[in-house]
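Only one protein chain is missing from this complex, and each of the others stays in its spot.
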Amino acid sequence: MSLLEVRDLRTHFFTRAGVVKAVEGVSFSLAKGEILGLVGESGSGKSVTGFSLIGLVDPPGRIAGGSIRFEGRELVGLPAQEMRALRGKRIAMVFQDPAATLNPVLSIGQQMALAVRAHGRASEAAARDLAARTLTRVGIPDAAARLDAYPHEFSGGMRQRVAIATALLHGPDLIIADEPTTALDVSIQAQILAEMKSLAKETGTALVWISHDLATVSSLADRVLVMYAGRIVEAGAVGETLRAPRHPYTRGLLDSLPAMARPGEKLNQIPGTTPSLLSLPPGCPFAPRCPRADATCATDPPDVVTAGRLVRCHHPLEAS
Amino acid sequence: MLGFIIQRLLQAGLVMLAMSALVFLGVYAIGNPIDVLISPDATQDIRAAAIRSFGLDLPLWQQYLAFLGRLLSGDFGRSFVFGTPVIDLVLARLPATLELALASVLIGAFIGIPLGIYAGYKPESPAARGIMAVSVLGFSVPTFWVGLILILFFAVHLDWLPAGNRGPTAEFLGVQWSFLTREGLTFLILPALNLSLFKLAMMIRLARAGTREVMLTDTVKFARAAGLSELTILRRHVLRLISIPLVTVFGLEFGSTLAFAVVTETIFSWPGVGKLIIDSITSLDRPVMVAYLVLVAFLFVTINLVVDLSYALLDPRLRRGGRAS
Partner (left out) sequence: MKAFWREYRENWIAVIALAVVVLVVLAALLAPWITPQDPYDLASLDLMDARRPPGFVGSNGYVHWLGTDAQGRDLLSAIIHGLRISLQMGIAAGLVAMTIGATLGILSAHAGGWVEAAIMRVVDLQLSFPAILLALVLVAVLGQGKSQLIIALVAAQYAYFARTAYGAATAERQKDYVEAAHAPPLPSWRVVLRHILPNCLPPLIVVGTVQVANAIALEATLSFLGLGLPPTEPSLGMLIANGFQYMMSGRTWISVYPGIALILLIVAINIVGDQIRDQFNPRLRR
């Protein structure tokens, strides 16, 4: 049985201006210990998908339909108390900017102790001990002594390690990481990526890695989901999908990557911008920006599944 | 840190100097200083002698220096009405005002902050709207009118609480306090409630604004993602994050509470310095006015200083000299 089964997830924001369908019909599954890369531009619904999984969609947004099964248990519509008991214990989350996630006026030890005690009683000493051990695991030297330090006394990379340690405290089965390296220096990024990968493999924790950066995902993930305008447009094993993308959007994303371009060649940006989710025309949402679009794209594109890969397109690129 | 303290002390000294100059100009220079120093009933000879002995024939700046010197030695002259040294008069009444002000600030904080946090946590709920309506009323309705209504309702109509005066007191640390006796406490409730209303409104508003802002931050999201209960998040994360502006206002408001006590003390015949100043204004007892103003300015400056220093306790970024990014 897979760890996580998401079926037709729809998360909508009911604003004054209208209903924003941030996530519209997303389905995927995740095995134990698997690393899934969730890729898309900002506004593609990848972060909202992540927040939906952990039940933290801010109003006026809410899950409007679909199902999220975690170890067979339905999370959509789960009472708030039961959802809270899962959060931090079985499903944890790491955010983008560690400077914003840690509380500046509480010491690291205090904050981690709160997270320890959120799931059961623990003595002051036991909570600090667990916190210190977890900090050591994520590569913070002299952890016990640094428990009384405040976030501003840590560097950006160290802060993110503290956040990751907080997520790891209870040994969760699933960690949702929402662009956790974007705010960091490039050299630190690589370190944290490597550590996250080895921690996940070591403990058998599944990872949903949300990122706009294909390069990061290609070095980390087992599988990749590409999202556009709240939908999955392409999914598959990371190597194949990024080597030979079948959706024109994935192709466009790859072509705009500096690392993928040949020297001397011009970078190809995808023309146009992401559409407003308030007034999405029927049919393929990518059609207005797509080089391969024609009249048929005004109708909903089919899911084409071949050899474990999914592409949602009327005119997919040929598998090479 | 030490530099910070020294800087604040210097600032406080400067403010005191400015205030004393204002008081001096206001009461001594604009008004007729003779009225301040000598009873109007004195004979012409005594007046002339007094003008010389107080140095009123000297240039203004010399007079100001002399005035400062007297202030520093605690000599505020004698009250025309009571004939006793003003400093004794004011100090004897100060505990009553301090007790009233303290009680009302505490009421404001202990009721206002939780209400404000709730209103900021669930801003759309009917309860939050009710809380905000109370806060708008607390801000706009004059204190004296609320005091009147409190008396009308609790003292006249229901006859539950006394309508005025201080009632019995008990001694503690050589000072008389109302809250130490059960009956004294009943005398304290209405005036303290009256005086706290403005503070209550302000605490609600500040706590609400702070909470609304903090609730949207990633800090709260991260705490939720770690599985913390909403109550723990509010108590441990939000309260600490909003406490810095609250403490500032809490302190500053204590100063203005002393000033607003003038109104409440008049309505409830509370024998504090506020009542004293109103009486002294109507009876033109100017030495008392001067003493009161200097005293309030002094308390004000001291409180500001304490507030500034307590920042450092609340914000670790300030405490350790900060590498804040």
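In order of appearance the chains are A and B, and numbering begins at 1 in each one.
By our rule, a contact is a pair of C-beta atoms (placed from the backbone, for glycine too) under 8 Å apart; a residue touches a chain by one contact, two chains touch by 3 or more.
Since this is a predicted model, take the numbers as computed values, not measurements.
Asks: Considering the entire complex, write down the shown chains that touch the omitted one.
Replies: Taking every chain of the complex into account, the missing one touches B.
Asks: Using the touch definition up top, pick the residue from B:A21, B:A50, B:A259 or B:L309 that touches the left-out chain.
Replies: That would be B:A259, which touches the missing chain.
Asks: Check each of B:I5, B:L65, B:A127 or B:L152 against the chain that is not shown and name the one that touches it.
Replies: The single option touching the absent chain is B:L152.
Asks: List the subunit B residues touching the unshown chain?
Replies: Interface with the chain not displayed, on the subunit B side: 15, 18, 23, 26-27, 30-31, 136-137, 139-145, 148-149, 151-152, 156, 163, 252, 255-256, 259-260, 262-263, 266-267, 277-278, 281-282, 289, 293, 296, 300, 304.
Please note the rule applied: only the chains that are shown with their structure count from here on.
Asks: With chain centres defined as C-alpha means, what is the inter-centre distance between subunit A and subunit B in Å?
Replies: One centre to the other, that is 52 Å.
Asks: Which residues, counting only subunit B, touch subunit A once they are in their complex?
Replies: 216-219, 221-229, 232, 236-237, 240-241, 243-244, 314-317, 320, 322-325
Asks: For the complex, which residues does subunit A have touching subunit B?
Replies: Subunit A reaches subunit B through residues 54, 56, 58, 84-89, 92-93, 95-97, 99-107, 110, 114-115, 118-119, 150, 152-153, 163, 166-167, 169.
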